[in-house]
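Notes for the one structure printed next.
All protein chains but one are shown at their positions in the complex.
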Amino acid sequence: MSEIVKDTAERIRILQVQGARNVAIAAVKAIQTLAEKTRAKNKAAFLSELKEAQTIFVASRETEPLMRNAIRFINTKVQSAGTEKVAELSRLVFSAAEQFLTDLDTSREYISEIGAKRIHEGMVIFTHCHSSTVTRMIAKAKKQGKTFKVICTETRPAFQGRITAKELLDLGIETTFIVDSAARTFIGDADLVVVGADAITSEGNVVNKIGTSAIAVLAYEARKPFYAVSELLKFDPETLGGECEKIEQRNTVEIWSEAPSKLTLRNPAFDVTPNRYIHGLICEEGIIAPQAVVEVMRRRYPWIFLV
Amino acid sequence: MSEIVKDTAERIRILQVQGARNVAIAAVKAIQTLAEKTRAKNKAAFLSELKEAQTIFVASRETEPLMRNAIRFINTKVQSAGTEKVAELSRLVFSAAEQFLTDLDTSREYISEIGAKRIHEGMVIFTHCHSSTVTRMIAKAKKQGKTFKVICTETRPAFQGRITAKELLDLGIETTFIVDSAARTFIGDADLVVVGADAITSEGNVVNKIGTSAIAVLAYEARKPFYAVSELLKFDPETLGGECEKIEQRNTVEIWSEAPSKLTLRNPAFDVTPNRYIHGLICEEGIIAPQAVVEVMRRRYPWIFLV
Amino acid sequence: MSEIVKDTAERIRILQVQGARNVAIAAVKAIQTLAEKTRAKNKAAFLSELKEAQTIFVASRETEPLMRNAIRFINTKVQSAGTEKVAELSRLVFSAAEQFLTDLDTSREYISEIGAKRIHEGMVIFTHCHSSTVTRMIAKAKKQGKTFKVICTETRPAFQGRITAKELLDLGIETTFIVDSAARTFIGDADLVVVGADAITSEGNVVNKIGTSAIAVLAYEARKPFYAVSELLKFDPETLGGECEKIEQRNTVEIWSEAPSKLTLRNPAFDVTPNRYIHGLICEEGIIAPQAVVEVMRRRYPWIFLV
Amino acid sequence: MSEIVKDTAERIRILQVQGARNVAIAAVKAIQTLAEKTRAKNKAAFLSELKEAQTIFVASRETEPLMRNAIRFINTKVQSAGTEKVAELSRLVFSAAEQFLTDLDTSREYISEIGAKRIHEGMVIFTHCHSSTVTRMIAKAKKQGKTFKVICTETRPAFQGRITAKELLDLGIETTFIVDSAARTFIGDADLVVVGADAITSEGNVVNKIGTSAIAVLAYEARKPFYAVSELLKFDPETLGGECEKIEQRNTVEIWSEAPSKLTLRNPAFDVTPNRYIHGLICEEGIIAPQAVVEVMRRRYPWIFLV
Amino acid sequence: MSEIVKDTAERIRILQVQGARNVAIAAVKAIQTLAEKTRAKNKAAFLSELKEAQTIFVASRETEPLMRNAIRFINTKVQSAGTEKVAELSRLVFSAAEQFLTDLDTSREYISEIGAKRIHEGMVIFTHCHSSTVTRMIAKAKKQGKTFKVICTETRPAFQGRITAKELLDLGIETTFIVDSAARTFIGDADLVVVGADAITSEGNVVNKIGTSAIAVLAYEARKPFYAVSELLKFDPETLGGECEKIEQRNTVEIWSEAPSKLTLRNPAFDVTPNRYIHGLICEEGIIAPQAVVEVMRRRYPWIFLV
Partner (left out) sequence: MSEIVKDTAERIRILQVQGARNVAIAAVKAIQTLAEKTRAKNKAAFLSELKEAQTIFVASRETEPLMRNAIRFINTKVQSAGTEKVAELSRLVFSAAEQFLTDLDTSREYISEIGAKRIHEGMVIFTHCHSSTVTRMIAKAKKQGKTFKVICTETRPAFQGRITAKELLDLGIETTFIVDSAARTFIGDADLVVVGADAITSEGNVVNKIGTSAIAVLAYEARKPFYAVSELLKFDPETLGGECEKIEQRNTVEIWSEAPSKLTLRNPAFDVTPNRYIHGLICEEGIIAPQAVVEVMRRRYPWIFLV
């Protein structure tokens, strides 16, 4: 196995690579390198290498369906290719990888465009954690000349809200910053709630940073529209097959580095927002009800359901 | 004006004294000293000193009805006293202050006793922030030999949950510690939610540490009984007269000490939990529906309604 | 029977006198005149006249507990008086009537004062129909120099919202006017919902102009505080005894004067808002949870429960 | 100890005596006999006998606050009596017992009168289990000449709904009979839901036959008014002091007499309906919000709070 | 540009043509005329004329997706036609237009058939505003010999409910007529709530006459099934692309012709009912969950998504 796969997987495992997109890109790049440097003699051997890489990456981090879908996409292409020649298969890996990443960029661009239409002059937007897709959508609205404000939470334990706040300030957007538990106090001032997603389940539930589902409940309580903004490629086909999306349990040092030794600390990275609290999914298909996601995936990404 | 009043008020203002009880005790002690050292020549002058102290303490910190009620109790006693002799009035201040503090202790003891009855063998209890009344109630149940677990939130920005966690561990109670925004994930494991209170309004709403009302909503969503544990002396009679309980806005450095200069930070110390989310108020009267609080106060503490 | 009673009752019946206060005042004045002109020879005869007047007024209009309480107050005073002299009893009617009306004024003044404290700079207030108590409370806030806006509904079928709108504009308040069924669209812009009351039941439900209960539901859906502003003397003690508050059915010509002959028109003047949708009752007692109303009445107006 | 106490307690224990009223009456009668036959030489000895009887009866069955309050009433009378003479105390027991039972009858009669006012011509009433107070209230409405229908559940496991159905048919009332789990299907046809109560807690929750709380939830879902009909003497003062109302666990043979041996059967006799699902409590005070119950009890039955 | 297009668009603009169907038909007819009279020399010129007509019609009135879809259908047909001959293209416009209108009729007929099956003997139906599709569905049930009643609201400000009432009476249906704000009082008597639609969004929300969403909330509160009855061709594909459905703001004279000059009047013609309050969409596909609408449209009307 090419060292690049193991190294990349390790960097993913120890959180040197973070964010669903970055993790997917890193894995895809590593597999491209793997394919480029392969010494496999035939298709079977080549496929075996790809499978092994897949296994390593899948094991590197839970709650990363985008990465898993990226690898699934590449491997499916290779498996169904008409050729047996390794050189051609290697080029196919390269082109499939490029296509996946290009499609991902196109999706994100389109999502930010349609999402920006939901941001109107004078609005107050509420967000949680950091999502590059959400930031891009907000930036797009700003570039369109709209004036609006954003309230963002600090997002304990890793304070990703600080990244969001800095990015928004750099974009010249008036930003208010609060602790997570002040969400109920401030959500009444918001006109729109937008969050990213780390995974989308077959029932149309959204897995996102811990605290998201509470904000969804509070948005519901205050009749505020709550949207998840995400590429559909974060859909996890294994949930269709009965799996619960695995929730990564992060290092508890993030919460309290000098905690008493007998204390049990729990640090789940994500939670699950049920579809009934989600007004819509802003995705590359447009804005849809999350309950329809299975059929949209079947039509748009049929390969995702192939084993 | 005795320096002790100004000094104490200043210590309260800069958060050197914290917690509704401690603040009330500090103010009462200062007024005892003031009364002891008074040079007032007559009742009017003495009362004027007391009123001045009251004004200073009221200005020192918002959201402190317990302290305000303590002073109100003492001043009402002096005002309605039959004597004009300053020495007697001074002694009356002393005895009224002692009575108030003794009653407060008795209340807390009784509250912890009846609250402990709601903690049953094997339960999981969920709590937020730090409340000495809540800790005492939990400690009582532990001393009764019951085995149970507690989940407590860290309570950003000031991490009072760490104090709670340490106290619980010292009591030998198995404790789990989570970030505030993980409340929805873990509340499903709980059998009982208990929080303290900083103020109780005339409608039976409870003012408590920021984040409390969100936990109440999440407890409601999961059909978990949510109780506020508090001395009724935290009732704020001014809410009956139309005032909204003022919410102290704390220093935003607590949230992010090196925040970008253009960022607006908001740091309200408390929020308001509406009565409909509160299963009951565990107080010196017993366990009551919060909607009945006005009448309980009228019967039990009629002096609180005197101007 | 003095003609004044019959005439006044008739004017009430045909809606020449409108509004709970005006109806109560008219009835009280008529009874004062009756007492003044009485030819009764003894207490029994005098009481009999009063009872007859009571019967006539009660029959004149449904859903008028304030008027009924006013008469109840006067008659109770006479009944329990130590004297048998008609002249003295007649004077007692006069003074009791004056006391009732004075207390009513004092209550309204106090209600407007405490209610005004809930109106903060920059707020948007939502109201329905016309209530002199609500207008007075809003006017008070305006006189205190606060700037705020009001949204009011037209209040079909009788368009009382137009009266409210005119009064608010005369007070210099920025006012928005909408049809009743636009309430859900605009309630999201409001910070506070206030309505009057025609009757308060023993369970703490509020009877008010048709449409009020729907607004309460919509306020609840949008987490907007909904307050009923009313003198407690609109409490109807007969609801304690099991009666449902009778709902006046007005002339259907108000709805459609040239309706097809076969069409059934229904024109109830009021509806009932359940206590769970009411954040608080702003009344002469202060701001209270509606569920406590029975006990507040028992303490404050014990005579209302005497048969 | 008189045999009568032990025998009666045993009959209560083995369910030969059933229904809160019957149980209370049996215990009161036994205590009357005990007092009549006492050989106590002085007040202390007499009181000691009474206390012993109390202990025996309290142990005989859980969830019987009416019986406990009856004994509490008698013992409080004896304890606070001015005399030391046993013969007088014995007579006092007798008269207190009579007074308690008379008051209970008066309450029930008044409750049925005011409850009957809520039953209007043409209504459909939904009820669960068997409650003599509910039946009496329905009978009263029938006697007033009203025509209405009743839907009643069979009330597993003991089929008390059959008793209700027979009584209603005997009264000439059109009655529909369904299994418990058909409640959601039929509650949409109802205009009013009425149930009895076995205990009322200090928070205003109602303890009643298993299944009641589910019906309350379903009534709430369908916006149907749900009333508990009960003497306030079923209030349990121990809940004020922190106790949860104990829920009697009945013999599981009632559920399945030939159940497989390894099967765990659970047969709680009662459940708890939270105050927020209860439109009102129809009681001897009238129709009140359940949240006010503590204060109503303090005013009406102050002796119940004496230890 | 043919005058017919401008004239028709103007008649639409000034509300001389009303109702989604009528507006669509008028526009289609005008485009047929335009095509018939065209002097375009080639396909490009012809298409340019069609595009211009489209622009004019789109600008004539907001919230008219049916009209926009009709034009979209015709233009798509022309654009994708194999021929370059204007005469043929003109005939194609004609046939496409006919097809669209025929399909619309067929849809409506089918909708009324399946909708009528939901109307059962003895039911009470609640409706709001006027919808020819709803009336037709009710008429169908009547023709099937079913006896039922309808409650309809007057629908301020334009009183379209009066049209509905007259049509229903003409059909021999027992009809009750109420003001809009009496909806909560009367919805409890209903078994079924049906409304039309002016637009359907990609999330499955329904845009309909102002007041509809409040009725949906009230139907939900009372567990009454709420159905939107509409051709799927009112689906607005632009909502998929992020647009909020524009809500037409009508002339405020409709509300109050002699309003005080300083009064702000707001007269939105429509509101948005969220999918979670909608039991089903009764449409040409059958009765479906609104959340599935995007996929149903993709399968049934793929041309609607072409730019």
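So that you can tell them apart, the chains are marked A, B, C, D and E in the order they are listed, and the count of residues begins at 1 in each.
By definition in this document, a residue touches a chain if its C-beta (ideal position, glycine included) is under 8 Å from a C-beta of that chain, and two chains touch if they have at least 3 such contacts.
Computed from a predicted structure; not experimentally measured.
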### Task
Check the whole complex and report which displayed chains the hidden chain contacts.
A, B, D, E
### Query
So which of D:Ile14, D:Ala87, D:Leu265 or D:Leu306 would be touching the chain we can't see?
D:Leu265
### Message
Just to verify: which one of D:Gln16, D:Thr102 or D:Ser181 makes contact with the chain not shown?
### Response
D:Ser181
### Query
Given the full complex, what residues of chain D touch the hidden partner chain?
153-157, 162, 165-166, 169, 174-186, 210-211, 213-214, 217-218, 221, 255-256, 259-260, 262-268, 271
### Task
Can you list, in ascending order, the chain A residues touching the missing chain?
201-204, 239-244, 274-276, 289-295, 298
## Note on the structure
Absent-chain interface residues of chain E come out as 113-118, 276, 279-280, 282, 285-292, 295-296, 299
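Please note the rule applied: only the chains that are shown with their structure count from here on.
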### Message
Just to be sure I understand: going only through chains that touch, what's the smallest number of steps from chain B to chain E?
### Response
2
### Query
Which pair, A-C or A-E, has more C-beta contacts?
A-E
### Query
If you average the CA atoms of chain D and of chain E, how far apart do the two points sit, in angstrom?
57
### Query
Mind pulling the chain B residues that touch 2 or more other chains?
276, 289-292, 295
### Query
Classify the inter-chain contact topology: is it line, ring, star, complete, or other?
other
## Note on the structure
Chain-chain contacts, ordered by label, are A-B, A-C, A-E, B-C, B-D, C-D, C-E, D-E
